[in-house]
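This report refers to the structure that appears directly beneath it.
The complex appears here without one of its protein chains, the remainder shown in place.
A and B label the chains in the order they appear, each numbered from 1.
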Amino acid sequence: MTQSVVVQVGQCGNQVGFRFWDLALREHTHVNKKGLYDEALSSFFRNVDSRNSDGRACGVGGRIQNLKARAVLVDMEEGVVNQILQGPLRDVFDSTQLLTDVSGSGNNWAVGHMTYGSAYQEQIVDKLRKAAEHCDCLQCFFLIHSMGGGTGSGLGTRVLSLLEEEFPEVCRIVTSIYPSAEDDVITSPYNSVLAMRELTEHADCVLPVENQSLVDIVNKIKHMSHGGKPGISIKRDSTIISGQGGLSGAEKPFDAMNNIVANLLLNITSSARFEGSLNMDLNEIAMNLVPFPHLHYLVPSLTPLYTLSDVSVPTRRLDQMFSDAFSKNHQLIRADPKHSLYMACALMVRGHVQVSDLRRNIERLRPTLPFVSWNQEGWKTSLCSVPPVGHSHSLLALANNTCVKPTFMELRERFTKLYRKKAHLHHYLHVEGMEQSWFSEAITSLSSLIEEYNHLDATKGKLMPDAPRLSIAR
Amino acid sequence: MSVVTVQLGQCGNQVGQELFDVICSDAEEGQKKTYSAGSFERFFHQNAHGDLVARAVLIDMEPKVINQSMTKAAKSGKWRYGEASHFSQSQGSGNNWANGYCVHGPRNRDVVEELVRREVECCDRLAGLMAMMSVAGGTGSGVGTYITQCLRDLHPKSFILNHLTWPYRTGEVIVQNYNSVLTLAHLYQLSDAILVHENDTVHKICSQLLNIKQISFSDVNKVIAHQLGSVLQPAFTADSHGVYSRNPLGELVSALACHPEYKLLSVCTIPQMPSSSIAYSTFSWPGLLKHMRQMLISNSKMEEGKFCSERTRSLTGFGFNRSLANLLILRGKDVYCAETGGFEDPDLYTSWLSSEESFTLWKSPVLFNKYEKSVTLVSNSQALLRPLDNMVRSAWNMFASRAYVHQYTKFGISEEDFLDSFTSLEQVISSYNQLC
């Protein structure tokens, strides 16, 4: 069994991480009825006997003593982390996993990446190594951060390159929260584009999530549960924005949105943690979904968003779940995959779903989806038998699709608007180690990424002939 | 004479477990003592407590599936896997053939070889080795290929049969065609014969013949196990003179795969029906054999009920499935009355082999797996040509754009290695195409 370490950086990263740990505990409590520390639990948690003075973890199979999250928390302010430490989850972390400063990065990528990056490099590496040492077989780092701010984007991407240096064998999956267009941070285009270059070069996979999409989904669910059509009632606490059953009581403003991202991370790892008839390990994600090294932005979509209280599950509703995964409304970024080009797609199913359901839906949906000529059957599938809490089944689709391109182009446009006027540039350039070439290189990197997607888009809809085969001389 | 099975990867370990289950319950019900004794000697040995222990080695790079299979076996109460005859690592091969073949395989070679050696030593006489795996994933295909190579080095004179499960055409794994091409090209040099089950075909059997509404992988694996079991259980061969043939793999290989360019074997079994209806159904040998012959000629690996009669008339037309060699296995009641002349028709076979050389018949009067009569055909024919061609074409299209190649070069498989594999499979395709 493999283990993963979550690295949460910045305010947003820590808030999402906090929700993730809460829901992860809820899920395992739900599945693990015996109270034993099992393989599944070990993938995200250590079991520490507090009576042992040396703090050594107990092996798999014993009773649960004290669960400790396999996590490293980094923030350059104290607010969020302190909240976590005073909250119900305080026992899950200990001080050795934390790294905080007091002054923040001032929404400046350069401060996070250069100033704090250099100042805290050793401490960060030290904490990462500690976390890694606690694992038998460390398979994956999950980095959670936002793109708009200073700490998350600047220091977060610095941590990413440190991970690559220190643990080149370990897979790096990054969850990046992209700012909305009407973001209140004025420098967010700079920060995002500078961070994008780091993501393109150092991550194995990036799961882009847009704030606006999360807001839309939350609103939709709220609308359904309050208004709703007569005769349809949503099962209590079954929505993917719900934190019910977790340790934390009162919900905070962003919790609903963050729960969605937390669920994304839970579902992506479910097949690696629990049994199923078709397993999917974390290292299979990049292998199957990344045909070319830089094109590793995978658009996630989660369905169903809620489960109706009606317990029976007609096939129709199961099929609806598959259809929804490809609809515009369920994507975690604002994009329409159906009208762009698929390079590859993974369907990760949880719950009581059989391979025949999977086949039926793939065959049904396949004709409606445009796939790149050389990968007409580009499906990766997995079946995990343990459903998420409150649902009988669920589906996470990860699409390597050119539909991410508009988001990147919009980002480039906003960047160029600022950069043309050299607005706020001096805030960055006076940071030690920062030069203007970083900006030009970052924008070039983003442009060439967009260009790669353009190339693929150009093949869309054209009938591509088969490549001439090797012929055997007789 | 015993067979040592090596189960590799998730698919190999799941199918293997079902296979031993079928064999054990079939042999247990066997009305004839010699039949059960022969079957048990082939696939099981007894441990100190008198339990039946499968002659199998379980190998996977992650522990979940092996644990599942071992638990399932122990739960059956009839047989179990050896306590120490399994090996797993904590991290899978990530669907990457190169990772399995170049990294995991060599790294774990010694352990695996030792496990196999111990199992071989348990056999009074080794008939051969059977490696079971899928071609789609990383562990089954990559590690499986590497281990097959090791087995070949260790047992140069033994028979090695590879049982491969070919993936659904519309993906289980996106790089499945790459993995398949690399696996098949390598195994073609190493293995004595390659027995293939296609998930798509088996899936169809589940839905149309067994009437299963929600088909699980377990259902699919059970069908594969049933067909495989009916090939491997004891039977009388033409010259075994009333004694159960003792070397199933050797007999199978020398009946079907004597030519180095033709090693792909397909299997089909009729009848197959929901277990609830078996008791109420009767079959006649002429009916079953006629049916099977039509399936062979039209290359439908599934009994479909009605056949277009024109097909049977013209043996030369398009869609006619030319055979190189066929092995027909009849099991059940009144098996000695069965008339198999229809399969000796020279028109079915390539012109350069006589039908005596092409056709082999095994019989067993013991009912197989509760079926009153059962016909299994193992065929070295053009049956797998089309799926193989599709596989190579898809992989070649992907290779032409160099998609995913970087994932393989990372572990030391170069573009030349890909080209070599493509070349040798094109050779196989061309050989089967020219079968006439």
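Everything that follows uses one rule, which is that contacts are C-beta pairs under 8 Å (C-beta built on N, C-alpha and C of every residue); 3 or more make two chains touch, one makes a residue touch a chain.
We adopt the following convention: contacts and distances are computed from a predicted model.
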{"item": "Chain not displayed: protein name in its UniProt record (\"small monomeric GTPase\", \"NADH-ubiquinone oxidoreductase chain 1\", \"Tubulin epsilon and delta complex protein 1 domain-containing protein\" or \"Exosome complex component RRP41\")", "value": "\"Tubulin epsilon and delta complex protein 1 domain-containing protein\""}
{"item": "Of B:S207, B:T409 or B:Q427, the residue in touch with the unshown chain", "value": "B:Q427"}
{"item": "Sole residue of A:G35, A:P367 or A:P468 that reaches the chain not shown, by the stated touch rule", "value": "A:P468"}
{"item": "Which of B:S25, B:S90, B:S158 or B:T409 contacts the chain that the document leaves out", "value": "B:S158"}
{"item": "Per the touch definition above, residue among B:L19, B:V253 or B:L348 touching the missing chain", "value": "B:V253"}
{"item": "Residue numbers in chain B that touch the chain omitted from display", "value": "1, 124-127, 157-159, 192, 239, 247, 250-251, 253-254, 257-261, 351-353, 356-357, 419, 423, 426-427"}
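Everything below uses one rule, namely that only the chains that are shown with their structure count from here on.
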{"item": "Residues of chain A defined as touching chain B within the complex", "value": "1-2, 39, 136-137, 139, 275, 277-279, 281, 283-284, 286-293, 343-344, 354-357, 359, 362-363, 366, 373-381, 383, 466-467, 469-472, 474"}
{"item": "Touching residues on chain B, where the partner in the complex is chain A", "value": "10, 14, 62-65, 68, 89-92, 94-96, 138, 168-175, 203, 206-207, 212-218, 220, 392-394, 396-401, 403-404, 406-407, 419, 422-423, 426-427, 430"}
